[in-house]
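Every protein chain of the complex appears in place save one, which is left out.
Chain nomenclature is as follows: A and B, assigned in order of appearance, with residue numbering initiated at 1 for each chain independently.
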Amino acid sequence: MKAAPFDYIRPDTLDDACACLASHPDARIIAGGQSLVPMLAMRLARPSLVIDIAHIDGLSAIRDDGDALVIGTMVRQAAALSDPLIATHLPLLAKALTHVGHPPTRSRGTVGGSLVHADPSAEIPLVAVALGACLRMRDSDGDIDFDAADFFIGPMLTLIPPTACLYEIRFPKPKAAYVGTGFHEIATRRSDYALAAAGAHIEADAHGRVQDIRLAIGGVSDFPQRLPIDLPTDLAKSKSSLAAAIDTALDTVDFVEDMHASASYRRRVVAELAGRAISDALNEITAGLA
Amino acid sequence: MSDQKYKFLSQPRRVVEDRRFVVGKGRYIADYDHADMAHVALLACHLPAATIDDIDTSAALAMPGVIDVVTGAELAAAIGPLMNGLDTPNVRRYPLAVGQVRYAGEWVCAVIAESRAVAEDAAEKIRLQTTALPFVLDSEQALQEDSPPVHPDHQSNVLLDKQFVWGSVDDDFAKADHQLSFSVVWGRNSTVPIETFGVVAEWNVWEQILDIRASVQMPKYADQIARALGLAGNQVRVHYDIDVGGSYGVKRGIKHAVLTGYLARKLHRPVRLIEDRLENMRAGDAHGPERKFDISVAFDQDGTVRSMKMRALDNAGAYAGRAPFQLGKPIGAIVGPYRIGSVAYQAISVTTNKAVQEAVRGFGQAPTNYAIETAIDRVAAYLQMDRLALRQHNLIRADEFPYLIPSGSTYDSGDYHQVIDKVLAAAEYPKLVARCAELRNSGMMAGIGIAACLEPSGGNSSFEPLLNENNQTTTWMESCQINIDALGTVIARIHTTSSGQGHETLVSTVIGEVLEIEPDSIRVTRPNSLESLPGNSPVGSRMAIMLGGAAARAAEKLKHKIITIAAHQLQCDAATLRYQGGTTYAADGRSFSWDDVVELAHRQIHGLPDGMDPGLASFDIMQVPTGGALPKDDKVQMYPCYSFEFHLVLVAFDPVIGKPEIHAYTIGHDCGTVINPAIVSGMTYGGIAHGIGAALLEEFAYDESGQLMTQSFLDYLMPSSHEVPDIQLVKHCTPSPHTVFGQKGSGESGYLGAPAAISSAINHAVSGMDIHFTSLPIRMSVISDAIANANRSDK
Partner (left out) sequence: MNITLDINGKATTASIEPRLTLLDFLRDVAGLKGTHAGCEHGVCGACTVLLDGDAVRSCLVLAAQAEGSHITTIEAVDGADRQPGELSIIQDAFCETHGLQCGYCTPGMVLAAKTLLQHTPAPSREDVREAISGNICRCTGYVQIVDAIMLAAERLQGRNQPADGA
């Protein structure tokens, strides 16, 4: 399983990388390589040029930008997993990262790479969708922003223009007094591609009234998606009407069927996982209030 | 226990082979470099069935670095078809597809180039023109007369259909109080070693020798290569000192070796073929049994199982391979460990447009044990009898050995009841039952799985003449040579490859035991096939018995010679002498040392008894014990020694998520006298891991258009360290009367019973819901859907 031949270039700046993309429309960016290299080996991807962005300054930083946490596209998943800013401000992402691959793949794989690869079962796209992240990319004409909610359009399919390079992801920081999160995933073996996954992020005010609830699911259809959920603002009432609210929301989802799991299984399990994720989040808020 | 009577046998001792592996100095086939090597990549066709109308190799040949492109037509004109042991001359197999593609992924062309990467580049440039043909994937459909024949010249898809009736089956069914019938399916999986198959072939035109180095576990490998290539036996030299990165049966590599051997002779360069993972999964000829069992059992109200009818339909894939014989070997343990008086067995093997099966660990015994144990559980459920009690009632008792089963094999020894008692005690069975109840009370589904199974060991291909009257093979042997050199050091020679079984350690331990010298001082070497005595490879769980036996007998011959020389020098009757630790002692205290004997034997022939040859060398070629006869009246003695294993497992899962977690696993294992404890325990744990994979995770699944869906490790899921729990191993020893030390085989242990035990546990968990899981692997989705459907229909 040797890749088809390609050229390799290591641009020094993001603009250089964009210039390469502009002159080679079938070029591929390589970040961590954990998703791209297997595709090259199986000859499912056959770029004429591979552009290595690992050494471009400024792409590996995590910075607090006031109302958002900005994660550079080259931030390795292992670094994100142990980062205090992410632990503090993006607890849902921190939880999801423990499910991403195995330690050897997290040393190399990147936050940006996972987003652009857009596997329907991947955890980082799910969290980006849940939290309404903004994906900022650049091509030779300048910067383009995409809302994560719109970005994923099919299995391994995104809106990224062929000549653009993702360079940072802006995750909005929570605004309310209390934040609770929950992340659950089921795979055949631990760390396999999820057959179903759910991430919940809930914010409540100082009195415990729910201000914002974000629930997203992945692994069950062609791309991760928000699940619109109506919950009463009263926390106590929230818990009891949960299952029904989730069930209604799932009617809008197209469930995938494959050799690993039936559509009915994915629906049943994601409902269970969504319930657990929301319960975890509500419990965290309750514990915070106490 | 027999542990105490041996100085080295059964004692903890490091496995000598481990040293080179932990530092990365194994000698695997991909490590073998030759300056002039040419590399092979395969072009596959992805239609399940098609005629090959044209192959245009011109663009590929024109690429720089490409040496040659070879098609099946060229091969078929030059070489003979690969052997198959059945009488099916119109089912011909060559290393590349000839005239017709018979499964998606079948190799159509071999590209030879200066590097593997260039060979793959060139393979993409080959233009294949094909016409799709109708195809069949399902074994029941393949049996139908109107199914498209995979081999039109054979005119049907039936490779084998043989019915056996041992004992008064109809009568026993008529007289029994009850009967029940059911079906189970063992899904297509395999042992999938982490190292793929690889071979390097070199033709030395000056000496007229074809050198073969391969990652192989294959009896009569040199013979088959010679035959296919039209060479004399002594023109093929297989090198046995290549380390094999796991095999568990599947690395037969015959088509690969014949292909590269042909290429080496044509191109006059060494030719290397290392399967990549895609080539291996799709077309490596290394899939395992895919078998449907239809079973009826006749039993009495008191739980006595009187008779069994079993129809085993196996999906061999597109060519015969060893698959049909994997229906024959289980005949040697067709009643399992139970006292079942009569059996009817129908063995059917059909071709379909799927990849080819080869021999897999157990050679059909694991699927058969799964079927038998499911039958026992079903009988218990029917009678509302405890599953353990039912087994204990039917198990052959210790005082009944040797025990002749209806199909003609005699079980040598065993004490199944004691092993079970030990397991129940070690696992603290009542606590296990309580834990199961606790888990159920907490909302989980939980079940205890039980399996009692035999591991026939010693290897004997008497299933070949049983299934094919024209095949008269009754010899199944192994050999060992020992030389004590002029410095008094011991060198033993074994004539086989190893894939992690620790044969060097096994042989040095056995020889050390007999000669009473430190095993680590013994060097074990592997000469090539031209320098070797006959052997049959580590298959059929045979090496402890056969290699151990041949080594022990060769060592005994040497010990005898040593004592005879000492007797001559001490002027005593040999019978009055005592041999201890290499020195021979006379009754009056005089002694003759090892070094003294070596000196005489190598340098002072005047001091040897008259007529005795110089040197201290011996060899032994050993026939399998109890083997050697042709079948009679459809009965034959299969393997000589029967190891026993009893599995007790607690499995629990959330009814919605359906993911089985193993909470406790105890196995009782009796393989007679153990030569090296760590080797045996390692085999057992590894076998259980394979069994967990077969039960829950692994399947070579095809879609309706004949495409293999599980082509890579992204979809073919094997147990990781999270899926295999810590396992409690309980040992017992009933020695075999047929072997020097009472040893039996253990190469398949754990794998033979784990799938049955895990299936038993999951079915026990849902037993209150009238759900039966009857097909392996049992996937989470299937479990969850079945429970949800059952709950819905309850409402």
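Observations on the model:
Going forward, a residue touches a chain if its C-beta (ideal position, glycine included) is under 8 Å from a C-beta of that chain, and two chains touch if they have at least 3 such contacts.
Since this is a predicted model, take the numbers as computed values, not measurements.
From the set A:34, A:73 or A:221, the residue in touch with the chain omitted from the display is A:34, counting the whole complex. Taking the complete complex into account, B:31 is the one of B:31, B:386 or B:531 that touches the chain left out.
Among B:499, B:532, B:626 or B:759, only B:499 touches the chain that is left out of the view. By the touch rule set out above, chain B reaches the unshown chain at residues 14-15, 17-26, 28, 30-31, 33, 117, 191-196, 243-248, 276-277, 499-502, 678-679, 681-690, 712-714, 718, 720-722, 724, 726-727, 750.
One chain of the complex is left out; on chain A, the residues touching it are 1-8, 10, 30, 33-34, 37-38, 40-42, 50, 52, 54-55, 78, 101-105, 107-108, 190-191.
Operating definition for what follows: only the chains that are shown with their structure count from here on.
Those residues of chain B that touch chain A in the shared complex are 116-117, 120-121, 124, 276-278, 656-659, 697, 699, 701, 703, 709-710, 712, 714-715, 717, 719-720, 722-723, 779-781, 784-785, 788.
For chain A in complex with chain B, the touching residues are 1-5, 38, 42-43, 186, 188-190, 192-193, 195, 259-262, 264-265, 268-269, 272.
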